[in-house]
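Missing here: one protein chain of the complex. Every other protein chain is in place.
Note that the chains are named A and B in the order they appear, and that numbering of residues resets to 1 at the start of each chain.
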Amino acid sequence: MTIRFNDETFRDDYSFRNSAEAIRRFPFPFDKDDYMYSVNMEPHGTGGRAGSVFEKRFDVDEHYVAEMRDRAITLAGDPLRCQSLPHMALAGWDLLELIMQCKAEDYPELFQLHRDGDRWHWINRPLGIEQRFTFLDPTTLPCGPLEYVTRQAQGDFAVLDQREGNLWMDAGMVTSQADWSLDFDIGMNFFEWHAPVPKAAELGIFQRALKFLLAVQQGAPSRRLNWTMTVNPRLDTSPENYHLWGPEKRTITPENVGARQYLRVELQSFWRLPRSNALAFPIRCYLIALEDLVTVPKWARRLHRVIRDLPDELAEYKGFAVNRQIITDYLAQFDDGKPTSQGIFADE
Amino acid sequence: MRATEFSPSIPSRPVYGGLRPHGALASLMLAEGTGGEALAALARADPSVMRQAQLFWIPAGAGPELGPRLRALGPAGYVEGPSWAALRPRFARALAEAHMGTRLYLAGGEGLIGQAMAEALAAGMPLEAIDAEHRGGFARRVQCVHCKGITENVATDPFACSHCGLNLFVRDHYSRRIGAFQGVCVDAETPGQVPEPQEIKP
Partner (left out) sequence: MTSLMLRVAAAEPLTPLVKRFRFEHPQGAALPLFSGGAHVVVEMPDGEVLRRNAYSLISDPQDGSGYEIAVRREDGGRGGSRFMHGRVRAGDLLRVSLPLNLFALDLRARKHVLIAGGIGITPFVAQVRQLLRMQLPFELHYAARSRAEAAGLKLLPEAPHIHAHISEEGNRMDLGAILSGQPLGTHVYTCGPEGLIGAVAEAGARLGWPQTALHSEVFQAPPPGRPFAVVLARSGRTIAVGAHQSLLEALEAAGAEIDWSCRGGACGRCETRVLSCHGRIEHHDHWLSEDEQSAQTRIMPCVSRFRGETLIIDR
């Protein structure tokens, strides 16, 4: 399988574009016409629909090279976007093994991994990287294992230490998050880092989610979808740079909302790591402009209804309340009131 | 003066349970200002707490007789210093030499509690071994999420970051590791439109 990698930007001139194929396989997150938080977990890694973003364990798409370039720019301006508390070194190696192994197995024409005991040889063709190193010896890599491998993998990665019946955000690479700070949250437990999320605590969502996550076992990863809205195809919507990207939120008009308002979907997965017993939590970000999304009639109808009927606190927390009316009005043109089918996939 | 009661907030906002005596177990005690009264009350509840206590005292605005009163309680060690920054090296040394089973008693403003707690946790002290009681004003230590600079004694919301000058609103989201609340630019989307500062209350 060959992937043509885009040469595009996620800042400044925002030349990001989705091909027709990317639009077709976009992970639309709503399986019905209204939305409330849920622990909407599914098994991951096997049985994902062919051609979809769920097929491979770590999906690689046309945006791969450009996303990694954008990550490098963010890190050059703020190294604190990737941190690992000292006790998480072993977990970093577990994650490196997981990602390299999966990529080499799932995309053999793009990635290769040769292992001779602890002597490893990694080839990343799209990024032009070839690296020989000794597994578990950080002095043989240009940087720590977590940073090294996640500079070559799309999406953010949180690595959670499991202890005291809780999960602790003790390491991560976070450059495409929807507005939270790794530097501030590192060291917090599950309830603490979710503290700012409105309403969910009352619903007992976090208790149930934590119980599920503590029980995730080796060889049985899970996934779920989360979503928000972003103005412009910007990956770095961090609190750190909010004073830089925040003003862009106020530039939405009825004329440009189709082109500049994006649905941002997170494909989250959960993996038990073998040597450290930690939990890896990849958060893969997919962006689609509303004008591209509405080319799929079912999605256009459904998104209109979800945004129109969303509780105010959720719109506020997800950061698009200020543009909600313009968005709803735009989407209304594409909603003829017809029923929509169950499930997230487009009608054939 | 009683310990402060903070209004209910998000789970990451610290809540200080007050000081409870844990008998004659080895302990470190650190107090500033009216927090000294909390230590005196602790010793009244159980005098044995002083037997193996190393007491660190920052007078900071408390009456001049409070220091001698604390010394007279007979702690095993007594160190007085003008500020947390001045006491910190000795406090850190005491932590480095402490054994498991040592308790930590903290009393004072949130800034002192936050910094001392962060120091103790980094030295390996379990969170459960720490008692903290808030006494004094409600000014907060706030980390600017943009420049990472920490502004001490923030009394209003919003305020201007003392490092980069951005106008920040003060969140209840708190990091034990940093020992500070989070400040985020309040007028990013509407530059220049800064709400009237309100006094920070518990």
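The definition used in the following text is that contacts are C-beta pairs under 8 Å (C-beta built on N, C-alpha and C of every residue); 3 or more make two chains touch, one makes a residue touch a chain.
Model, not experiment: these values are computed from the prediction.
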Notebook entry, point to check: Which residue, B:Pro47, B:Gly101 or B:Gly165, contacts the hidden chain when the whole complex is considered?
Noted result: B:Gly101
Note to self: I'm checking contacts with the chain that's been left out. Which of A:Ser38, A:Thr134 or A:Gln218 qualifies?
What the structure shows: A:Gln218
Next item on the list: Would you indicate which residue among A:Arg49, A:Arg163, A:Arg208 or A:Arg250 is in contact with the undisplayed chain?
Entry: A:Arg163
Notebook entry, point to check: Which positions on subunit A touch the chain that was left off?
Noted result: 85-88, 90, 161-164, 211, 215, 217-220, 274-277
Notebook entry, point to check: In the whole complex, what residues of subunit B lie against the chain that is missing from view?
Noted result: 22, 25-26, 95, 98-103, 123-129
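The definition used in the following text is that only the chains that are shown with their structure count from here on.
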Item checked: Centre-to-centre distance between subunit B and subunit A (centres being mean Cα positions), rounded to whole Å -> 37
Next item on the list: State the interface residues of subunit B toward subunit A in the complex, per the touch definition above.
Entry: 10-13, 143, 145-146, 148, 166, 171-173, 175-178, 182, 184-185, 188-191
Checklist line | subunit A to subunit B touching residues, read off their complex | finding: 80, 181, 183-188, 191-196, 201, 239-243, 246-247, 249-250, 322
